[in-house]
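I have a structure here, written as structure tokens, and I will follow up with some questions on it.
Every protein chain but one is kept in place in this view of the complex.
What follows is chain A.
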Amino acid sequence: MKFSSTLRSLTAASALAAAAGSAFAQDKPDSFDIGVFTFLSGPAAAYGMPGRQGAEVMIEQINAAGGIGGVPVSATFVDEAQGAEGVISEYRRLGEEPTTDFMIAALSSGNCLALAPIADQMKMPTVGWNCDTHQLFAKEDHPFFYRPNGNTIAEFMSYVLYFLDKNPDVKRVAIINPDYSFGHDAAEIVKATLKSLKPGTEVVAELFPKMGSSTYQTEISRLSAARPDVIFSNLWGGDLENFVRQAAPRGLFRQSQAVFALGESSMNNVAMPEGVIVGVLGDGWWRSPDAAKLGATEFATAYQEKYGKDPVFPAMKMANAFVVMKAAYEQAIEANGGAWPSKEQVTAAMEGMSINTLTGSMTFRADNDGIVDQVVGTIGSVEGIEGPVLTDMVRYDGSKVLPPEGEDPMVWIGSLTPEFLAAMPKPGSYK
């Protein structure tokens, strides 16, 4: 009896001490809790899972090196396949837990558009790791939502610059994109860029197959009949792989120059013919010269050891989101005199931040959009490396291909002239 009451008072005293201790040292939590939003199920997981795997590798590496400001990172993964309502309720649930420090969300542009105002409302520093719609910061400011990523304008314009340089005689262009905003946006950007940089080019086919189609035979027939010089596509995941598998035997890639904007993420899964133009929607090609200098190789080695394959660019985008988060916290800790920063201080650290990610430099503009370079190349092979790699590369300066802040992007593209193309670096210039 006596013993138990002593025990009880002891426990109470220690609990009190612990509570008091944590109150004073509240500045530094036991673990750095973040929410990571990506697709874990359904067809989009083809893109979402490399993102998750990139996150796992980054967390291991950060924790092995002592965590962020000495605090180990612990992530809660959330499946975006559950739809916007589910994603928002998970964001709120995590955000309302006082232990949550940071969010990395999301893959889908629709989800980013829905989450950005909620990030502001909850004052939760958030980094959009993949979503790239140029609508995100077009109408409203989102002081708590940052995107270290560039947007669709810079991404798709770069492909047009590249294929125009590669095929100066191009007259007929065909477009085959997935049937949702991402595909339609890309088609508009490609058409507008062509109109400004090479007037007189004809768009001979514009196809928007449904996502998750099992057969592309009608589209392939249509493309064959239209005899385009260049076929542009931002199909991705299983759709892109299906399309390539069905189009290659029918000789489509011998007839036309194919441009697969998201090709790098699929080139290890499907035999893409050499000479196809692919890219990484940014600078996330882990074998690029800059990336090799910045530490992407160590990341890739750890990734290969863990998952038995090369990291594709969604994994690099995710890894770079972690780099941004880590840098923001470290800057905020420094600015705070070594004490653990508040969420507002972390957000303030991201304002205008300029850092090196694993694959290049990244600078946040005043509208929180990140300026990153755009790497585009052609599939080829290099001695000593198994599997396809990007050759004949170019690296476009991110600030030159991004429309100026506050300007309507389509109007800006309309104002460009063929001289713009002439002033750009040429394919093969990035070695």
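Keep in mind that, in the parts below, a residue touches a chain if its C-beta (ideal position, glycine included) is under 8 Å from a C-beta of that chain, and two chains touch if they have at least 3 such contacts; residues count from 1.
Methods note: contacts and distances are computed from a predicted model.
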Chain left out of the displayed complex - its UniProt protein name, from "Branched-chain amino acid ABC transporter permease", "Pyruvate dehydrogenase E1 component subunit beta", "Sulphur transport domain-containing protein" or "Altronate dehydratase large subunit": "Branched-chain amino acid ABC transporter permease"
Absent-chain contact - pick from A:33, A:56, A:79 or A:101: A:79
Option touching the unshown chain, where A:29, A:110, A:209 or A:311 are the choices: A:110
Which residue of A:90, A:373 or A:392 touches the chain not shown here: A:90
Contact footprint on chain A, counting only the chain that is left out: 40-41, 76-79, 82-86, 88-90, 92-93, 95-97, 109-110, 113-114, 117-118, 121, 133, 135, 139-140, 179-182, 184
